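Before we start, here is the structure in question, set down as structure tokens.
Heads up, one of the protein chains got dropped from this complex, but the rest are sitting where they should.
For clarity, chains are labelled A, B, C, D and E in written order, and residue numbers in each chain start from 1.
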């Protein structure tokens, strides 16, 4: 179904295998999902994205669950079927309740609606909003 | 600059005036930003969007600041200049620190990158992610 | 402001000049807007797009005003500032009333909202909707 | 396949049930499509969107069929598979002929092409197009 | 699965048949892919798009393989599943190696990430970049 084959564990290069080992250790699961199996054809890209993702999505000024919900929002706007599925699953695993998901969806819908209206009418930015 | 004129307070219909009054009372500021002044040509739409926005963006299972950050994320993905400006200002007014904004940006960037990759490769959704 | 210069009438190649003449004759105005002045660097592309546009946007099973409103809707979704401005002006010139524009905006907003929700939730298509 | 289960009639809350009753009465069909079954987890959102949709898509300065075609155009630009299917079915049910659909598609294609070109070249908006 | 039926060779109008003949002759294959079978309901649109595509994607200042990779990049950004599949297959048929595809993907990912960041922060264009 993809434009590139999904590599099985047996087909991995040593560099890709090392990344898969880290994915498994970090997530504490044996399951390595299809996105990484597609990316594994390019071990340097696989390592770069996984490495950055691990840092970006970890705890910080924002908690990991908030970050997953932001990820879902971007994925919906970009119409990424894979990402909507994978990050909704991640968010639930990190504690997103049904109520939280419902509210996330209302914000995504509201923002998409007003984005389109502001873009259609090309509303000029208020001086009060300019920071830079 | 917009495709429709921005109504001044003097040009408002009574229905639009009532919505502006509520915007001012709710936000405790005299400033009514340009988006509402463009929408005010259609008082029914103005009332519907403001009314729903007030509910959606209020406190609930998610706090109002988290909702503003989700709004920014959607607005970036939809390339809405107006919304990026207005909701970043709102998020800051609700307490978004520089550290939180920096992390928000890293998540937006990361999600956009992997969205594009998953869409380019058309990675099939893992069975483990399917809920419905 | 653009990434390519806008050609003045004096800078046009003969092929581009012929297209500009047809634009002026068809629209019955001396004003040739900036989009065509940017495209005029490539006379073959200019001729191809103008020729197809003239056919596509003319009367048929759908009237020209309906087509302009559809054009605005696509332009809002694609966040095209130039196109939102130019086609809203065209639609108004073809008779779009304030009431029609207001309703167009409500549909654009509604569709954008439900698009994002359906994409976020990845709602499967009902069998009843499948034609092909 | 979705990120949230599709509720059967038996699983609806009383508030969601009331909305489903109104959908069935308004559309004069027993079929309630999957979008509403996914939204039904959040009866307030379900009621808000259905209520607004009923108003927005009804007759007014624009006829319901024109509105459905505008909806299709936005859905194509946002790459919403579900919405493309559901609103094409709705448009056909409201009288969209093969000729009308063919012309709708030509406008969607044309707009998408020129949107991308104007965005690539960042063509500045002509003064003549500025209204606000 | 599509919103319009895919026409078999037997269902083609004479005008559409002539385009299919040219597709087969140009590509030297009997396979005419589904996109053209969907478009064939509107022979004028079919002829216009095929005719332009043949010119645009042929050799010129850019070679056909580079053009296919640009096509893939746009298709990923627009979340077009069909186009990602069809143009990745075309690019491979024209000689895209695994290494080239891997680098194409890294550029698509990088651009998508920085696009989102620049759109989120609304970075003003440097004077040095302005040509028009």
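Everything below uses one rule, namely that a residue touches a chain if its C-beta (ideal position, glycine included) is under 8 Å from a C-beta of that chain, and two chains touch if they have at least 3 such contacts.
Treat the numbers as computed from the prediction; the structure is a model and nothing was measured.
Student: Touch partners of the unshown chain, restricted to the chains that are shown, please.
Tutor: A, B, C, D, E
Student: So one chain is hidden, and I want to know which residue out of D:38, D:105 or D:125 touches that hidden chain in the complete assembly.
Tutor: Spelled out, the listed residue whose C-beta touches the missing chain is D:105.
Student: Touching the left-out chain: which of C:74, C:89, C:102 or C:116?
Tutor: Spelled out, the listed residue whose C-beta touches the missing chain is C:74.
Student: Tell me where the left-out chain touches subunit B, residue by residue.
Tutor: 79, 84-85, 88-89, 98, 101-102, 105-106, 109, 116, 121-124
Student: Just checking the interface: what residues of subunit C touch the absent partner chain?
Tutor: 3-4, 41-42, 45, 49, 74, 78-80, 132
Student: To test your reading of the contact rule: which positions on subunit A touch the chain that is missing from view?
Tutor: 1-6, 38, 44, 48, 52, 55, 130-132
Here is the rule we go by: only the chains that are shown with their structure count from here on.
Student: Applying the touch definition from the top, give me the chains sitting in contact with each of subunit A and subunit C.
Tutor: B, D, E
Student: Which chain's C-alpha centroid is most distant from that of subunit B?
Tutor: That would be chain E.
Student: Hey, how far is the Cα centre of subunit C from the one of subunit E, in Å?
Tutor: Distance between chain centres, rounded to whole Å: 21 Å.
Student: Find every residue in subunit C that makes contact with two or more other chains and list them.
Tutor: 1-4, 6, 38, 52, 73, 75-77, 79, 81, 84-85, 88-89, 102, 105-106, 108-117, 119-124, 130-131
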